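Here the complex is missing a single protein chain, while all its other protein chains stay put.
Moving on to subunit A:
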Amino acid sequence: MRAKLGVTALALLFLAGLWLVAAPFVVGYQPRGTALTAATVNDLWIGGALAGGSFLGLAWYAADLLHELTTRRGKLRRTG
């Protein structure tokens, strides 16, 4: 149950990262056709890292869970 809360938090952080990448253009504090402002660059770096990191975390979690399930099933077959 607690781990599920953590996974939910990672999913929310992934969405927040995507929002941060899009925010300068959606909110409009990055003028089109001009050089990227300092705020935009900061948001892109932090948002990209947040989305990438949380995605990797979710992928790792899913892969490890899948590995555990297949290992258990293999042991059951060997013993049964």
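We adopt the following convention: contacts are C-beta pairs under 8 Å (C-beta built on N, C-alpha and C of every residue); 3 or more make two chains touch, one makes a residue touch a chain; residues count from 1.
In this section, contacts and distances are computed from a predicted model.
UniProt records the chain missing from this view under the protein name "Alkaline shock response membrane anchor protein AmaP", selected from "Peptide transporter", "Carbon-monoxide dehydrogenase medium subunit", "Heme exporter protein C" or "Alkaline shock response membrane anchor protein AmaP". Within the entire complex, the positions of subunit A that touch the omitted partner chain are 2-3, 5-10, 12-13, 16, 19-20, 23-24, 27-29, 37-40, 42-43, 46, 49-50, 53-54, 56-57, 60-61, 64-65.
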